[in-house]
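The complex is shown incomplete by one protein chain, all other protein chains being positioned as in the whole.
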Amino acid sequence: MAKYSKAMLAGLYKTLYTIRVFENSCIKLYRQGLIRGYFHPYLGQEAIATGVCAALEKDDYITSTHRGHGHCIAWGGDLKKMVAELLGKETGYCSGRGGSMHIADITAGNLGANGIVGGGIPLGLGAALGASIRGERRVAVTFASDGASNNGVFAESLNMAGAWNLPYILVIENNQYAVSTPIEEVTRVSDLYKRGPGYGVESVCVDGNDVLEVYQQAKEAVTLCRRGKGPVLLEAKTYRHMGHHVNDPGAYMPEETLAYYKSKDPVKIGRKYLLEMGKATEEEARDIEKAVEHEMEEAIEFAVTSPEPSLEEFLKEV
Amino acid sequence: MAKYSKAMLAGLYKTLYTIRVFENSCIKLYRQGLIRGYFHPYLGQEAIATGVCAALEKDDYITSTHRGHGHCIAWGGDLKKMVAELLGKETGYCSGRGGSMHIADITAGNLGANGIVGGGIPLGLGAALGASIRGERRVAVTFASDGASNNGVFAESLNMAGAWNLPYILVIENNQYAVSTPIEEVTRVSDLYKRGPGYGVESVCVDGNDVLEVYQQAKEAVTLCRRGKGPVLLEAKTYRHMGHHVNDPGAYMPEETLAYYKSKDPVKIGRKYLLEMGKATEEEARDIEKAVEHEMEEAIEFAVTSPEPSLEEFLKEV
Amino acid sequence: MSTTQETAQARTRTIMYREALNEALREEMRRDPKVFLMGEGVAQRGGSYKVTTGLLDEFGPKRVMDTPISEASFVGAGVGAAITGMRPVVEILFVDFAMLALDQIANQAAKFKFITGGKGKVPLVLRTQGGVGSGLAAQHSQSLEALFYHIPGLKLIMPSTPYDAKGLLKSAIREDDPVIFIEHKLLYMTTGEVPEEEYSIELGKADIKRRGTDVTIIAWSHMVLRALAAAEKLAEEGIEAEVFDPRSLVPLDKEMIIDSVKKTENVVIVQEAVRRGGIASDIASIIQAEAFDYLDGPIEILAGKNTPIPFNLNLEKACVPQEEDIIEAVRRMVSGT
Partner (left out) sequence: MSTTQETAQARTRTIMYREALNEALREEMRRDPKVFLMGEGVAQRGGSYKVTTGLLDEFGPKRVMDTPISEASFVGAGVGAAITGMRPVVEILFVDFAMLALDQIANQAAKFKFITGGKGKVPLVLRTQGGVGSGLAAQHSQSLEALFYHIPGLKLIMPSTPYDAKGLLKSAIREDDPVIFIEHKLLYMTTGEVPEEEYSIELGKADIKRRGTDVTIIAWSHMVLRALAAAEKLAEEGIEAEVFDPRSLVPLDKEMIIDSVKKTENVVIVQEAVRRGGIASDIASIIQAEAFDYLDGPIEILAGKNTPIPFNLNLEKACVPQEEDIIEAVRRMVSGT
């Protein structure tokens, strides 16, 4: 594995830790009744959003999923606007109209989370297509899930991206479940990257809990795409740290498997990289963590004290 | 190649020739204004329907396409009811309600042509599923097209058939065009059977102009399915002998390619097998042909003299 | 108590809507081995709203199947299985996701019998649920029944009570045409009386959930509960509202609607779906055509706003008719102002 600078590793760790803290804090808000609707935590999958987004540039595009907080944060999202959106406030990313499943940051190129599993795949394809028509070197990344890989748009879009040589990276976060249904029950080949070659698409598989492995492969994928050699199918194997959504106890997840993946906690791995490869001190790591925790507190404060959307305004709009 | 009996080869040739005569005769009726709507001739693809259906038993199921006359004939369809349906007559398979794109023979297990490209794929999957639930040894075959392979249901259904080990054979008749669009322009890998392995599905490719090759591979696929080792993806390479539909001159089809495939005419190949492998005489072959031509004349006579559907009856129904 | 229930003399139990659905499935699966279920999480998880709980245990994995997230294909597989002799009950988790399968629903299931000149049949039930919950936002809150209503060849059932849910689901499973059966996420845990004995309810028969003489409130699915609550309040003011629940939108019990309208001469239609192009408009168009001379004034439609459903709860609430809206509309109409 290549060697990375301390600053780079610190940046990755900061993102990993932010996602972790964000999700844990917001789960608390959910349990307090401040957040409503569906909430699908990204806990356990942090390294994927973090590693992939680190390989992108700011004018690239991403599309996200129903489990989308991690992507938004890794893409540089503003925690204040995120929490505010989860609370349905006017100051949120979507002025309280969207909520968890629809957080988007359009101007920054984050085309949004999506309540339709697989719904973001064609959107990402279209972003890549637009960039290609304009002759830009931008890349579009779609974060998708193992469940989405069984939806028709997955194959259709992968095929079109291939036929048109688009700068498109289709990331499958294979956390091995669609709600409670194990991937092995709904497909014969649970190595989902193996579907790429049938479409002539460059396909790779990475350990989705290892942020540097994700980053490296994503970087190569981005390079291919910028050279006009896209698309790339990138499968990242991972596992959730809890049930499907905040209210799912996840009883169907075998204890040993969960323990195994927790022992490969992406946030701990990122910290280890920072300390060992980055030669950072324990104190430096703690400083990052404290800064994140502080930022999170401020975001919650901001969101809680933000105004509700105006009903009158809304009724005028619709 | 295995050796086949004269009776078997005569049967295959009869089917091949019937499809050929049926399409040519009906094209004439179309040009006379007796048939309306869309008419997609099966000319050039006769060996696929013929070979596959010969490998099936009468209680199996098939689903067909918008180019479906050949499947209906190979499945043992009644020419009288077919022509009558093309003429929109009450005596047609669908009482004149369906027409060319919807000919079906439900009681015989032909679930019908389909105006939606790919539309029959899930239907065939469901027929296989039903058979599997009931514990029967029936097989379901979907005839699909290269165009259909790029529609989402193709991948979805192939995957489900695999996950559930269904007795399902998905035949792609790769005639290399979707209307005027060449398959190479809309996918990177125009060997479409290569999409199967990504789903863990047994996949084979045959020369779709050679009825015995088609038959042999179909037979193996059927055997696998009956043993519970399905599904199978079977690609048959072929080429149309004319444009997409009766009114399409097919100017985009390169002359040399067309000439090449016409030199591999499936009907001629079938005749050659009958004469050479089956040791039939020229006269015996002609007898078959005359019988077919006679049957066709009778079918046209029947259809032309059949009554239109009753408008009053229809208005009562709807 | 509703007219239908009045005629049922049976001993009853109080159960939840989702339990009533579960009983219907269980009874029909016991009765007929051709009935099987498929959908996302219907087997191991017993359904997102617990409608299929326990059925995997009783009927095994061949008849209760978890599917991948392949809506178009598993709905289409249901159609194919139905054509070839099975009686599939396919679940789509949210009616919003039925959009992924609409080709198989509208172009295959709905057309098949017609296309084959009546020779083929499609005894398929597509169970799904719609409506606003609380904070599920734009892609998980829609009321899309109008789309199915407009496609010839489909039947469309939307029960509002456990009694109706059970009786209608049993009939839907026995029906030879494809039936779209739309439940409501806010109804699953509501309770009601259901007979001990077996029963079923004929598709296409409306039910008057409350008798009245001053105004006919037509409502279906969750809106029936709002209409009933409104009617109780209105009764305190001396206004007797008839609460009319079509239950079956296709076929629609037009005759019974017209009878009610002729009696009350005032009509309010309450629909959760967006106003534009909803079923309420169609019912209104039928009433004005067939009972024009009986109407005291225009038919009033209370419906959802023409907007996707917002996440924020206050905004969400403003998008669908509330009890107070119904009360006000009826008051306005009856007082003639």
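By written order: A, B and C. Residues from 1 in each chain.
Operating definition for what follows: a contact is a pair of C-beta atoms (placed from the backbone, for glycine too) under 8 Å apart; a residue touches a chain by one contact, two chains touch by 3 or more.
Fair warning: this is a prediction, and the values are worked out from it, not measured in the lab.
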item: Displayed partners of the chain not shown (whole complex); value: A, B, C
item: Candidate in contact with the missing chain, chosen from B:G77, B:G115, B:G162 or B:G230; value: B:G115
item: Contact with the hidden chain (one of C:T12, C:S200, C:S281 or C:N314); value: C:S281
item: Residue among C:R45, C:K111 or C:H222 touching the omitted chain; value: C:K111
item: Chain B residues that touch the omitted chain in the full complex; value: 36-38, 85, 88-89, 94, 96-99, 101-102, 114-119, 147-148, 150-152, 178-181, 185-187, 252, 308-309, 311, 314-315, 317-318
item: On chain C, residues whose C-beta touches the chain left out of the figure; value: 72, 96-97, 99-100, 102-103, 105-107, 110-111, 114-115, 137-139, 144, 146-147, 149-150, 152-153, 250, 273-274, 276-282, 284-286, 288-290, 292, 297-301, 306-308, 310
item: Touching residues on chain A - with respect to the absent chain; value: 61, 63, 92-98, 102, 104, 106-107, 109, 111-112, 114-116, 119, 121-134, 140, 152-153, 156-157, 159-160, 163-164, 317-318
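The definition used in the following text is that only the chains that are shown with their structure count from here on.
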item: Set of chains adjacent to chain B and to chain C; value: A
item: Whole-Å gap between the CA centroids of chain B and chain C; value: 41
item: Gap in Å, rounded to a whole number, between the CA centres of chain B and chain A; value: 46
item: Inter-chain centre distance, chain A versus chain C - centres from mean C-alpha coordinates, in Å; value: 37
item: Residues within chain A bordering two or more other chains; value: 150-152, 185-187
item: For chain C, residues that touch 2 or more chains besides their own; value: 67-68, 70, 72-73
